[in-house]
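Every protein chain of the complex appears in place save one, which is left out.
Let's turn to chain A:
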């Protein structure tokens, strides 16, 4: 047993985040920590890595009782972590990032060539061959993630490696690459704690799993002995019928008698090639494609977040030119970004303030929304979207990822948009919240709202969309009516070959 946590208890003001949770890790295993948002996964990890002190229970590392007072101490004891959001310095070089704080030195001076050589070596172990002296942010998010893993595993005596949602920004081949690395580390006896919302990935890689719900321990299982459906119902504590219902509900095609937005030859050099796209009222249009295929770039052009350098855009048949997101908003378009933390929520403001922000911006600063009206709106959406904790005056940065996503959705829904563009709304959030958001999208479309739904998950796009736009290499390559003949394989084929079969 490399790690044993017993009866861990952690209390925050007003919330019991962990209540008597046991967790153990064997050397050379990959162990998945499963649970919905707010189940206590992040808290457990932060307790383990010394970010939080515990209010009760015991932690034993390699048979010795430990109590960490900070992340550095945990790291020195052999617990390394790669967090969900890449936790590196984008303005430093790759090599500097890997060795930050423990640069190879001689006579007090950093040995740059030695550092680069060792950085090359540690990346080579991940089958990654890149220029380590280049600045980190010159690489894609996926590469940055790999660098973070290289950094974590390079630290000498790593006994426990924690990977918190490492795959959420990786495409399929990169995930395979990562898994290969994980297996190699596992063979060397490293215990890996793996957190992911992608069930398929968990079933592919994990040996065992521990399930948490509402801060409590549900159980510890062998992956091979727990079918997926059972796992999901253990996580959310109810049956999953709701998830499947959506399938029948939405598929009915809308009438397409009212065009909301029409793009002709709209494009922006270097981000997306000119494309044609029409979205009607009540229609859900899905954007499918790999990471970096131009999904987000397309969405940003429609919202005026970036300016097109070719083509025309018309809303309700009238030609428009958006100079800023605000222009698009006045035409009834809303856009929720994929980068929840940097382009979505404003962490230091409260849930209420975050929710009313877009509506307030649209009204202008001179016409504040009366406080009574604010409370009314916020209460309604906190309830409708089941935002937890249901306290509008809490700072939004203290909420879990899924709840932050719901806050963002609420922000746009209260502006009553006619076209809602949502980019990766279900990334990094749990099954239950995912189903809720999907159901919401379907309902909104039934109510006449047009939705442009961007997601890396094909299944999700297929389930929700009436029409699917397939992107590849920053080009819109195919438009598919979603019918019985369209399935994931069919779309994968287009993405892979770039042409209609």
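Everything below uses one rule, namely that a contact is a pair of C-beta atoms (placed from the backbone, for glycine too) under 8 Å apart; a residue touches a chain by one contact, two chains touch by 3 or more; residues count from 1.
To be clear about the criterion, contacts and distances are computed from a predicted model.
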{"item": "Which of \"ABC transporter permease\", \"Pyruvate dehydrogenase E1 component subunit alpha\", \"NADH:ubiquinone oxidoreductase\" or \"Acetolactate synthase small subunit\" matches, in UniProt, the chain that is not displayed", "value": "\"ABC transporter permease\""}
{"item": "Residue, one of A:342, A:383 or A:443, that touches the chain absent here", "value": "A:342"}
{"item": "Residue of A:235, A:272 or A:358 in touch with the missing chain, whole complex considered", "value": "A:358"}
{"item": "Those residues of chain A which, in the complete complex, touch the missing chain", "value": "303, 305, 324-326, 329, 335, 337, 342-349, 353, 356-358, 360-369, 411"}
